[in-house]
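In this view, the complex is presented without one of its protein chains, the others remaining in place.
A, B, C, D and E label the chains in the order they appear, each numbered from 1.
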Amino acid sequence: MTQSIVRRDGRALDALRPISLKRHFTRHAEGSVLVSFGDTQVLVTASVEERVPPHKKGSGEGWVTAEYGMLPRSTHTRSDREAAKGKQSGRTQEIQRLIGRSMRAVVDLKALGERTIQLDCDVLQADGGTRTAAITGAWVAVADAVAWLQAQGRIAASPLIGQVAAISVGMVDGAPRLDLEYEEDSGCDADMNVVMTADRRLIEVQGTAEGAPFSRGDLDALLDLATQGCENLFALQKAALAK
Amino acid sequence: MTQSIVRRDGRALDALRPISLKRHFTRHAEGSVLVSFGDTQVLVTASVEERVPPHKKGSGEGWVTAEYGMLPRSTHTRSDREAAKGKQSGRTQEIQRLIGRSMRAVVDLKALGERTIQLDCDVLQADGGTRTAAITGAWVAVADAVAWLQAQGRIAASPLIGQVAAISVGMVDGAPRLDLEYEEDSGCDADMNVVMTADRRLIEVQGTAEGAPFSRGDLDALLDLATQGCENLFALQKAALAK
Amino acid sequence: MTQSIVRRDGRALDALRPISLKRHFTRHAEGSVLVSFGDTQVLVTASVEERVPPHKKGSGEGWVTAEYGMLPRSTHTRSDREAAKGKQSGRTQEIQRLIGRSMRAVVDLKALGERTIQLDCDVLQADGGTRTAAITGAWVAVADAVAWLQAQGRIAASPLIGQVAAISVGMVDGAPRLDLEYEEDSGCDADMNVVMTADRRLIEVQGTAEGAPFSRGDLDALLDLATQGCENLFALQKAALAK
Amino acid sequence: MTQSIVRRDGRALDALRPISLKRHFTRHAEGSVLVSFGDTQVLVTASVEERVPPHKKGSGEGWVTAEYGMLPRSTHTRSDREAAKGKQSGRTQEIQRLIGRSMRAVVDLKALGERTIQLDCDVLQADGGTRTAAITGAWVAVADAVAWLQAQGRIAASPLIGQVAAISVGMVDGAPRLDLEYEEDSGCDADMNVVMTADRRLIEVQGTAEGAPFSRGDLDALLDLATQGCENLFALQKAALAK
Amino acid sequence: MTQSIVRRDGRALDALRPISLKRHFTRHAEGSVLVSFGDTQVLVTASVEERVPPHKKGSGEGWVTAEYGMLPRSTHTRSDREAAKGKQSGRTQEIQRLIGRSMRAVVDLKALGERTIQLDCDVLQADGGTRTAAITGAWVAVADAVAWLQAQGRIAASPLIGQVAAISVGMVDGAPRLDLEYEEDSGCDADMNVVMTADRRLIEVQGTAEGAPFSRGDLDALLDLATQGCENLFALQKAALAK
Partner (left out) sequence: MTQSIVRRDGRALDALRPISLKRHFTRHAEGSVLVSFGDTQVLVTASVEERVPPHKKGSGEGWVTAEYGMLPRSTHTRSDREAAKGKQSGRTQEIQRLIGRSMRAVVDLKALGERTIQLDCDVLQADGGTRTAAITGAWVAVADAVAWLQAQGRIAASPLIGQVAAISVGMVDGAPRLDLEYEEDSGCDADMNVVMTADRRLIEVQGTAEGAPFSRGDLDALLDLATQGCENLFALQKAALAK
């Protein structure tokens, strides 16, 4: 890896941006985390609702689901407000489905009982990696919501059966980079979002050639880098919960 | 006024909640203000767009407009996301129309030139008074956007011809109260939102009997209290801009 | 008040337009009133439905609500049909919420029982003041629907606990005018819609600066004029019901 | 035809209900007709617009089109407002397409020039036959709009090349009836709407078996009756225009 | 009838296009028929669902209903996908209502029991007559679904009380033609869709003047031709079911 290439913010190709996970950012939600990956800021709330969607009714199992949105001026130039347009874009729907699947992979729905943890991931400021920041923060918000349920005596054992984080990686000018910011993401040849558990197993791997198709070798290098990035995130999540 | 009545947070009947106006809260928008009235927190961004809506095309005049939204879990219990429902509620539309009118009352659209200042008011946390907080913060965001336009050399003189703030007042148990929080707002007999200029002229007065109709005397008392509240807000806005 | 200013139709600044309230205009509805304020004509029907919206189910209380619409060519130039566009404008929603609140202020929902009075206010011809005409006519339609309920033996005592009417007032060229027609409304500096009860108490006061902000003195003059106008309307409503 | 069968309102099986065509019912539209077929009342306005839909742009030809709606309480029990539901029913769309086709069949679009006559047919009260009343009234409204265009000097010769009216007929208890009211329409075996020109040619024939399928003989009897009904309507349209 | 006029495909004016009815075209549906009228190809599936729409709940009766769609490139030039536009056109709604009514005319809803036969008619390739092909194919699909219900032992006797087919006819250059293809349909003076039962009774007759209005004589000639066409279709339907 050619470390001489300078990134806009001076960090190494295999370095994360400064990460922060502020818990209890708002006061109504059972879990509320402001997660920052550099200039990307996402407010994630986890709401406990004592009901489940129709396909889970009477199953004895709960559900975890997510919605995602960007404030209109979270981006460089203002985007239309989806509520005003009257529909969510395909991109929005892809991301919220990804967040939901990622969280369900580490929650035992039986142990959760017939209730829903509803995640809301709202991007206050965007600079690349909003979906990976959202997933990383969502896990902390879910942990807080689960702790609240236990404190309330509604569940005995925690249904949280794993730890999950996500990071983006990409090939830029032939070299793999970790945690792309917006400008890097726009200019890369291939990018990949990786959702991983703390025991180094994979929940989602989404690799996309933006320009030229990529090789198996590229894929392997990107996965190595993502693994390293996620390990840092697991430590930061644990530190946030320990406070 | 019976000052012996204790409010939930201990303040006097004619006292505002702690107010803060944090400028430059996000970095992309030309104006970006996080305004707090106690636990009510609204992120207001002002975006400058070099185009105008159809009814202003070729007029030589600009436009100022606003959109409003609440994050789903800004409230005590989660509300449905308007983007997911596919339409904005009547309440949302009323509020965004009010914010837009209030700002246009203090902007000389001719002097602004054929461009739009688009305000986005997103409630991060709600505890009553979100529309008055939004208007009060929006004026600061507009001022920053106007300053940016001047710094860019796009306009010479400022089109900002007045200062505007807004506050809610209401009759609770027969006595007028300033700056209602959510619980007071739900239980009051009459509430009024007042949008005022720094020279004590009125832009909007919206008084509503929630329970029993109110008298002219009540109306006068409420307007007096609102006037006093707005004067405090004018000073706070100026202090924020002076930083 | 300078009475020398001539209004388009020759009436005095403090005079209402010719008002009419034709009951039983259509035959299916429990209450059906064609209300005219000059050239403004609104058909108001009150429908009794033996069900309530979800938030009232099992409460033992009823509900009163309103919808509002304009026929596409009720206006000078044709407006798009809201049903064809697939959504109601913000203005439409504001008005129908206002009508509903105004009626609920004079109906004892407990005494109404678990049923709904659904108002439909459809503007056949528009010339300013459609919302005030709608409210003034709606009260008569509600009274007819209540009488029908009593005649049917469904309720014993009348749940109608007050009489309500509404009028618009505005500052035009520095002088207050009563009951603005469309052209006056477009050109005024400030206009106000006042919803009032027969015992001179206020249900709604909505004052808006269209041009320059207005003073407390202006507000007082407008309220005085509105009070006088509503007193005439109360007499006309009673006369209509007496027929 | 067994004339001993008594219809609800006492008229003969081959008699129309009382018909009225009130011109200039509202004042903004270029043509405005309140048409009544007994208790069925439809307000039809014709609006002249100096533009054409995309498929006619630059063609030198004009367009005639129609929209249709029912006020929510025009019916026995209240129907949902289509603007509130956010979409028009299939029935509404069928009817407005039928009205548009019927009018275009008697207007020379070339002679009309590149402009649109937009019809709005709003049912104030419904008692069967709203589409036939709408078509019959629409022809008068179009005639008034055409006369207005000529009076304005915008067109020289009239583009109106025929006279059109419409009536419903149906088999009830084995006998054909003219101009069905709502109750007859609901209970009939087959009903047919016929749109006809004054020279006894057919524009539309829509026959539907509601219960058992009908024979060619039934069809012939119904067409005979419809022809007779339309001839009465042509005379009434001419009389209305002569006033 | 001048048989010397040559049709594009060489057939006589009173000849059908080659018709085929392929049963079991797809394997999931209880009835699945690919019906071709020349180049017009419609896939009709009949799905049995053990539920009824609200207006039939508890009635002991079933329901038969239909939906219709065209694949975007079934047509000469691509049409917008209705799912992407977010609404079905008026034409689509007219056609699906027609198919539903036609099928209900030959199904005894009481004998069907409280279940629904849901038809889906999707046009794979369009060349005129899609609605008549759909109806003709739908009857075969319904017959298969009914046979499936009997084979399953869910119903004893067949609720199918009649046989139905449909064909288009039109006046082209003054002569009646059977089974119009797209180009003929576009250029005809009048066209008519006829839905008929095997005992020569009529379910629907929809005649429309596209250009000049048509005479009673034309109507009679068209109905004669349609009757002849439908008799051929009845034989083909029976042959298909006999395989």
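Just so it is clear, a residue touches a chain if its C-beta (ideal position, glycine included) is under 8 Å from a C-beta of that chain, and two chains touch if they have at least 3 such contacts.
Please read all numbers here as calculations on a predicted model, not as lab measurements.
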| item | value |
| --- | --- |
| Chain not shown, its touching partners among those shown | A, E |
| Among A:Ala111, A:Leu219 or A:Leu241, residue touching the chain not depicted | A:Leu219 |
| Touching residue (missing chain; options A:Gly58, A:Gly90 or A:Gly174) | A:Gly90 |
| Touching residue (missing chain; options E:Ala29, E:Leu109, E:Ala133 or E:Leu233) | E:Ala29 |
| Full-complex contact with the absent chain, from E:Arg73, E:Lys110 or E:Arg200 | E:Arg73 |
| Hidden partner interface residues of subunit A, rising order | 87, 90-91, 93-94, 96-97, 101, 105, 162, 192, 196-197, 199-209, 212-216, 219, 223 |
| Touching residues on subunit E - with respect to the absent chain | 26-29, 32, 39, 41, 43, 45, 47, 49, 67, 69, 71-76, 78, 81-84, 86-88, 92, 118, 120, 122, 124-125 |
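Operating definition for what follows: only the chains that are shown with their structure count from here on.
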| item | value |
| --- | --- |
| Pair in C-D, B-C or A-B that repeats D-E, with over half of contact pairs matching by residue number | B-C |
| Length of the line joining the C-alpha centres of subunit A and subunit B, rounded to whole Å | 33 |
| Subunit A: positions in contact with at least two other chains | 86-87 |
| Graph class of chain-chain contacts, one of line, ring, star, complete, other | line |
| Chains grouped in pairs wherever the two touch, ordered by label | A-B, B-C, C-D, D-E |
